[in-house]
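Before anything else, here's the structure in question.
What you see is the complex with one protein chain gone and the rest in place.
Per-chain numbering from 1; labels A and B assigned in written order.
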Amino acid sequence: MKRFLLSVLLGWAIAAHAAMAQDGGPLRIEITEGVIEPMPFAVPDFVPDSPAAGEMAAQIARVIAADLSGTGLFREIPAQAHIGRVSDFSAPVKFADWKAINAQALITGAVSMSGNRVAVRFRVWDVFSGAELGNGLQFAGSADGWRRMAHKVADAVYSRITGEGGYFDSRVVFVSESGPKNDRKKRLAIMDYDGANVQYLTDSASIVLAPRFSPTGDRVLYTSFETGFPRIYVLDVGSVRRRVLETREGTMSFAPRFAPDGQTVVFSLEQGGNTDIYSMDIGSGNMTRLTSAPSIETAPSLSPDGRQIVFESDRSGTPQLYVMPVGGGSATRISFGQGRYGTPVWSPRGDLIAFTKQNKGRFHIGVMRTDGSEERLLTASFLDEGPTWAPNGRVIMFTRESKGAQGRSTLYSVDITGRNLRPVRTPGGASDPSWSPLQD
Amino acid sequence: MKSLRTLVLACSVVAVAGCSNSYLDDTNTVDFGGTGAGAASGLPSDPTSPAYFKASIGDRILFEVDQSTLNDGARAVLAGQADWLTSNPDYTAVIEGHADEQGTREYNLALGARRANAVREYLVSRGVAASRLKTVSYGKERPLEICSAESCYAKNRRAVTVLAGGLTG
Partner (left out) sequence: MQTGTKISALAHGLLLGWAFLGGVFQSDPLPYEVQDVSVISAEEFALMTGQSRTPEVREAPAEPEPPAAVETPDVTAEPDPPPARSEPEVAPEPVPEPILEIPPEPVPPEPESAALVPETPRRPQRPSERIAPEPVAPPPPEARPDPVEREEVAPEAQNDSTREAQEATAPEEAATEIVTEAEESAELAPTRSPRPAARPARRPPAPEAPAAPSTEDAVAAALAEALGETRETAPTPTRPAAPSGPPLNAGEKEALRVAVSSCWNVGSLSSEALATTVVVAVSLSPDGKPQTETIRLMSSSGGGDGAAKQAFEAARRAIIRCGAKGFDLPVEKYDHWRDIEMTFNPERMRIK
């Protein structure tokens, strides 16, 4: 109906414009249909200032290309199709060479090395208009940080073209898995968002679950069975030191998440079989009970403004999503579809909530507005769960577990449009990803 | 850094040793595998042995999907457990709650805790001292059966009473 009205209005507008055009004004047309396809771009090897920098100059271009292509919004035109060469970063770009291969964006750059120091300069061009998008920029650092510099360049390119922030210079903390399903070894690991630079943060002696980054990415909350009982730990990513979050003797605590202030933790605490949501000031250890119902209340996640908490509760009989004020109090149910809803996560933009949904024997990752409207399911499989948002709120990473005795967990990412579903490379099995903010 | 590594290494060694050691004679040893396979010591013919507890009385009960209520069969098994615990006061027990893989990690942890607690409350109601019973939930982390079908799920939705302490001689 809305669309019909709109087209009537448009038709009227076009007619009116046409009438005006006859009076000698410019011709007016309205374009309402376009194409949705990845934007073709070219990123020729960056220009090295010395033979020593050659390898790195090529590698940096490869990482940038992989970052951009990985979004599904861009498509790289491979080097073998290039007609033009960029051998001098400062020389004028021969746009005709790039138009000829239909590259719409071109990224040129140069790499200079002296000792262990590397400087990366780059420019982004709109090939068909010949305009530069943004200005030239340089990143400098030590040679072993070259991947981060490449990610930073890709972030800049991404945001100059799409108009939203990037997410490439970020990390993911997750649970690395090995062994059979009934004796699975789990250990905490951290890596670059693209799977590079994996490091382990714990050994696999005890079960560890669901790590969650702090808002600045310097600490990680997770649940471990180290003592035989699930308890929450805070781990400093830099020093790999950890300490237990003291809650209450004889209780289980799990499902922790940081508040945006990085000081408060919300989590689930089980006592006498009943699980409720609590918050704790991480410095003082003061605890506040936020829910008190005989039902299960778990998986709390705060809104980025720190005012509300979305969580999972089975008070209605099946697990559903609810929103309550950060200090506790009356909760509003927001999930009304068929099936069971769990692990809600508020997006960093604040506009959407991602969740796990279980319906008719299958699992989905979905998003809905924060009032529960406009629910969209992005994935479907035997078992998808535990969504985490990219720092720009555009991409979701989650765990996908395959069926059966040989079942294995893998990380996947998907665009919030539901497009571009792809596995994230990890060594061995992986679950429970948590995406860091963009690094400084 | 080096000392930390040594420490961690030492911990892993201890943990491995703990796991491979199949006695339950140490109160600090939880049946870590949580598979309910829980090694039982003594002879099954000795009614005071954990082996007898496991084989003749039954150390586990099963639950319906999403449920933590005890059915008649479960109550009968638990009554036997309560009697055994009453007549063997040297033992304590950790009750493990488990869930099948259908459900989110967090929810299943909470659900397992509910199940373990249902067992604990029943045992207490039958006269077992509350101080002898601890509960823990493994959620869906330690399935007993690994197929992805109801036949396996049914066996995984369980609560297992794992004995600790006591005389094993």
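Simple rule for what comes next: a residue touches a chain if its C-beta (ideal position, glycine included) is under 8 Å from a C-beta of that chain, and two chains touch if they have at least 3 such contacts.
In this text, all values refer to a predicted model and were calculated from it rather than measured experimentally.
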{"item": "Residue, one of A:His82, A:Arg121 or A:Arg257, that touches the chain absent here", "value": "A:Arg121"}
{"item": "Residue of A:Gln199, A:Thr227 or A:Ser292 in touch with the missing chain, whole complex considered", "value": "A:Gln199"}
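Criterion: only the chains that are shown with their structure count from here on.
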{"item": "Whole-Å separation of chain centres (CA-atom averages), subunit A against subunit B", "value": "38"}
{"item": "Subunit B residues within the subunit A interface of the complex", "value": "4, 8, 11-12, 15-16, 30, 32-33, 35, 66, 68, 94, 101-107, 109-111, 113-114, 116-118, 120-121, 134-138, 141-148"}
{"item": "Contacting residues of subunit A [partner subunit B, same complex]", "value": "180-184, 203-207, 209-210, 225, 228-230, 240, 250, 252, 254-255, 268, 270, 272-275, 296, 298-299, 312, 314, 318-319, 340, 342-343, 356, 358, 361, 382-383, 385-386, 401, 403-405, 407, 432"}
